[in-house]
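Missing here: one protein chain of the complex. Every other protein chain is in place.
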Amino acid sequence: MFNLFKYSSPASFYPLAGRLAVGFGIASVILLVIGLYMSFFVAPTDYKQGEGYRIMFIHVPAAWMSMWIYVVMACFAAAGMIWNTRLSSMMASSLAPTGAMFTFVALWTGALWGKPMWGAWWVWDARLTSELILLFLYVGFMALESAIDDPRRAARASGLLALVGVINVPIIYYSVQWWNTLHQGSSIKVVDGGIEASMSEIMLWTLLVMTFACWFYAVAVSLSRVRSTILERESDAVWVKALLKERKA
Amino acid sequence: MLSTVKCMVMRDLTLAMRHRSDVLTTVFFFIIVVSLFPLGVGPDAALLKEMAAGVVWVAALLASMLSLTRLFADDYNDGTLEQLMMVPQPLSLIVLGKVLAHWIISGLPLVLMSPLLGLQFGLEGDELIMLMVTLLIGTPVLSLLGAIGAALTLGLRGGGVLVSLLVLPLYIPVLIFGAGAVTASAAGMGADGHLSLMGAILLLALVLAPWASAAALRISVE
Amino acid sequence: MDKALLEINELECVRGDKQLFSDLSFSLQAGSLLHVHGPNGSGKTTLLRAIAGLVLPENGEICWNGETTGKQKDDFNRELLYLGHHYGLKFELTGYENLKVFANLSGADINEHEVEAALTKFGLAHCVELPVKVLSQGQKRRVALARLLLQRSKLWILDEPFVALDAAAVELLLGVIKAHVADGGMVILTTHQEVAIDAGQLQHLHLGQQPLDRQQAGSMPSASVTEPH
Partner (left out) sequence: MKSRHKRMVFIAVGLAALAGAVGLIMNALNSNINHFFSPTEVQADAAPKDRSFRLGGLVEVGSIKREDDGLTVHFRVTDNAEVVPVIYTGILPDLFREGEGVVAQGNITSDGVFMADEVLAKHDETYMPPEVADALAKAELAKAEAKAAETTGAANIQTPVKIQEGI
């Protein structure tokens, strides 16, 4: 059995995070190359939108990741607040910049897609507005964390904010169903326990490959970010000093 | 439990009455911001009428924001906040009392002023009533959600700017449905949907916000 | 009377990245007074605030009546009175209004006569109806201290209570503390002033003897408790 508790201390998590980050980084690059090739050359032209629809292969994974990372971040924040574990709070704060980046990408690619198809860069419909709020929440999280000097207070305060903001995620997800918006509905739906996609199989595969590429990228980047946070926060600890001495030698 | 809330409301209202100028500042800020719009966009009656709900709502948002930083800061500075955290009552009730007082001081005057400002923008009868109703439901939400931000940023340098960064995104739904209700009713459609959504937001905020603010205060006072 | 009401087990507190103390354990029973000593920055105030529930300790637990205080916050708070560096008073309110608010929130119903009696005891007979802001520093401190007489709390935590008090007031406060301890109450206090405190079972706690690295901590105690004599 994999012992989770062994790795919940920063000292033993640090080397593990290093190995995982490299693994996920390589996997994400490979998937990204395959995914991009499939997006541009393998996936067929759409019957209605022509070639323009291909932006979906970056837009949809980015939008998914923006919401998913927020949920994961809030879970880490909650764990950090409930069990007072330093590592969870560090994970939460290292996920935030990646989440904000994906939100930003989702909004921008959405605008680039919207202009030719809808005829507008931006419309104030429920999906777009709630995604914009998500970006603000990420920014607020990072701003609050950096404004507080005491790391413990910073982690707990920003964690609480992350938990408050979680209410926005289902609103983003269901906005296209609840309101009659300009934004189209989800192409992949869970219907009667099974998953139903209203796109051709090869398009779906391309989308999935790109999603996993983004996902692994997020894992790799936030793990390497958490490593530097660990070094920074634990700079007084004996093992960090030993490690730094070792590196210098 | 109700006596706790009542005691806090009375205390904060007494304090506000001894500092009446603070209350007036918020109201005048509201009036000035609303009055700036016709000067900025020009006196086109049709345009102003269309904008009215949005302008009054945004101004209410900003005015409520302005008074937020003081919600806990005074008590924090003179040490009464930590004393309040050590009374044998749930902290969330104390927060609820303070928020209620904050609304009476800074939200209610805006609700009462709004018809007057609506008239400036050419709103009539039903629209004015709808504007008041939405503000009546919406401004308590502003105070409740704002309390979370105020509690999180307590004692931080640049807390005022930070509080707006944290709280304004949370205000967006209230703004959309509040201004939307007025526009919808002016367009002759029912505003039921908007009003019930605002009611739902108010109920949720009433339950969750004092609890979240209390947690935030415990973190910040440490 | 031998049962310990307040128990501190392996308490560790951290400020920023700096560890103030760790593995701190002691217990206090009814009718005793704990005098906390230590240089500036040794964590005296943090310890008192941690016991009062204002600071979340990094490790360890604080038990009242055999249960952690966090689980019975309301019950513990009813027994607790903490007076810190701040007066905890609203300057715009009168002494009476200030005291009344806290009495109401503690569930105690007090009338003007009781408040007057308490303030008179601290030599502030004429100040009941004056806003606190017009009083001097020492007088403000006394108004805050009047809460000791009005709220019947068992555990008093006093952080530097003698600051800004004149000799007569110091004597007066000492008398109040002694009476409280003799009555089966408990007091935890810090002070930099040379005050001869001797009441009930007297314990001393010395903080900050060895500054420690976080990783080396654990076995070595950074604080010592002298048993009651």
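Labels A, B and C are assigned to the chains in the order they are written; within every chain, residues are numbered from 1.
The definition used in the following text is that contacts are C-beta pairs under 8 Å (C-beta built on N, C-alpha and C of every residue); 3 or more make two chains touch, one makes a residue touch a chain.
Source: prediction; values computed, not measured.
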item	value
Residue among A:S8, A:N84, A:S186 or A:S224 touching the omitted chain	A:S186
Among A:A21, A:M38 or A:M56, residue touching the chain not depicted	A:M56
Contacts of chain B with the absent chain, listed as residue ranges	1, 46, 50, 90, 180, 184, 186-190, 192-194, 196-197, 199-201, 203-204, 206-207
Touching residues (missing chain, whole complex) on chain A	44-50, 52-53, 56, 116-120, 123, 125-126, 178-182, 184-187, 198-200, 203
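We take it that only the chains that are shown with their structure count from here on.
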item	value
Overall pattern in which the protein chains touch one another (line/ring/star/complete/other)	complete
Chain centroid nearest the full-protein CA centroid	B
Two chains sharing the most C-beta contacts	B-C
Interchain centroid distance [CA atoms averaged], chain A/chain C, Å	47
Separation of mean Cα positions, chain B and chain A [Å, integer]	33
Whole-Å gap separating chain B and chain C, where each centre is the average of the chain's CA atoms	38
Multi-chain contact residues (two or more partners), chain B	222
Residues of chain C engaged with two or more neighbouring chains	56
Footprint of chain B on chain A - complex, ascending	129, 133, 136-137, 139-140, 143-144, 147-148, 153, 156-157, 160-161, 163-165, 171
Of all residues in chain C, those that touch chain A in their complex	14-17, 56, 58, 213-216
Residue ranges of chain A touching chain C (in the complex, touch as defined)	84, 149-152, 233, 235-239
